[in-house]
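See below for the structure under consideration.
A single protein chain has been omitted; all remaining protein chains appear in their positions.
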Amino acid sequence: MKRALTIAMLVLLAMPLLYAMSQLPPHGSATSPAYTHISPRYLERGPEEAGAENVVTDVILNYRGFDTNGEVTVIFTSLAAVLAVLLAGRKGDERPVREPAAEPSPPSVVVRFVVRLLGPFVTMFAVYVIINGHVSPGGGFQGGTVFGALVILITVVLGRSVAEKLQPLGVRRILQAAAPLTFVAVGVLGLALFGDYLAFPRDEALAWVRTSWLMVIEIGIGVGGAAIISAIFWQMGGDR
Amino acid sequence: MSELFDLVLIALLIACALAVIRTKDLLGAAIIFSTYSLVLCLMWQHRGAPDVAMTEAAVGAGVTTVLFLVAIGRTVRREK
Partner (left out) sequence: MIAMLWQNIDYVGSVVLFCIGLYCVITKNNLIKKFIGLNIMETSVFAFIIALGVVDGGEAPIMGAGASAPFTNPIPQALILTGIVVAVSTTALALSLIIRIYEHCGTIEADELREME
């Protein structure tokens, strides 16, 4: 009964959606309003004006940098919220003791060896994706996530103590806040030098400054993203 | 040819979504959802959006799945 009602409701919902879809410009048309207003300018002047050959990077970090500034704050806030939810009413890092059904057998030698072998290559790929984000697909989020995935892999296979060596305790808090901090630093630098928050130098001769600022933000987002992802994973208890 | 590829990808997406609903085992549902993200990533790569495809592959198929697995590990595996 409930299922039939739901399906009827969904059909009723799908009909206006499909009707609205039929009123849209046809898929792939180059004359649709979404494509004829701002995009041509971004596509034409983006590389000179904003400093990166990858126009998507231009849009997220330069033209709409304020939006991305808010977004990295959202990720940081989500880490804070996860910590608050999982640690509420508990002291420190302790979790309710639950008897494991059976002692998990440690991964075999082959798995451990392959993870040790892969580690440097995955790290190199992550760094490449971050550093090269302005000329090829990729950037801070993608590279940071790849490195975070490596930390998760090491935690699962080699244990949390090995993974934590990648992020020393003293600087871990700063690493987790790296993305918003870098963004605010670059924004305030723009405010001090050019009079607007997140303003980039406009001068033709300063193209290398624009590109290097983009790179600094990418590295900040990458480091912060990796630290936040591994911290969320550890806190949700994936290390057991 | 290109349209046929589109059709196959979209059919795969819908099949994955239906399989997620049908599966009673949450672990299986999480893995199928990861496949769904990968197919979506292929589709976006084919649509000329490699940045988004890369993000979806790393974040959607990687980290989201890991978080689901951790949550299933700390709660229950079977759906009632």
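First chain written, first letter: the chains are A and B, and each begins at residue 1.
Keep in mind that, in the parts below, contacts are C-beta pairs under 8 Å (C-beta built on N, C-alpha and C of every residue); 3 or more make two chains touch, one makes a residue touch a chain.
None of these values were measured; they are calculated from a predicted model.
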item: Sole contact to the chain not displayed, among A:Ser78, A:Ser108 or A:Ser212; value: A:Ser78
item: Residue numbers in chain B that touch the chain omitted from display; value: 3, 6-7, 10, 13-14, 17-18, 20-21, 26, 29-30, 33, 36-37, 40, 43-44, 47-52, 55-56, 59-60, 63-64, 67-68, 70-72, 74-76, 79-80
item: Hidden partner chain, residues of chain A it touches; value: 2-3, 6-7, 10, 13-14, 17-18, 21-22, 24, 26-30, 32, 34-35, 38-39, 42-43, 46-47, 53-56, 58-60, 64, 67-68, 71, 74-75, 77-79, 81-82, 85-86, 88, 96, 135-137, 141, 232, 235-237
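In this section, only the chains that are shown with their structure count from here on.
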item: Distance between chain centroids, defined by C-alpha means - chain A, chain B (Å); value: 19
item: Touch list for chain A against partner chain B, complex; value: 54, 56-57, 129, 137-139, 141-142, 145-146, 148-149, 152, 229, 232-233, 236-238
item: In the complex with chain A, residue positions of chain B that touch it; value: 50-51, 53-55, 58-59, 62-63, 66-67, 69-71, 73-74
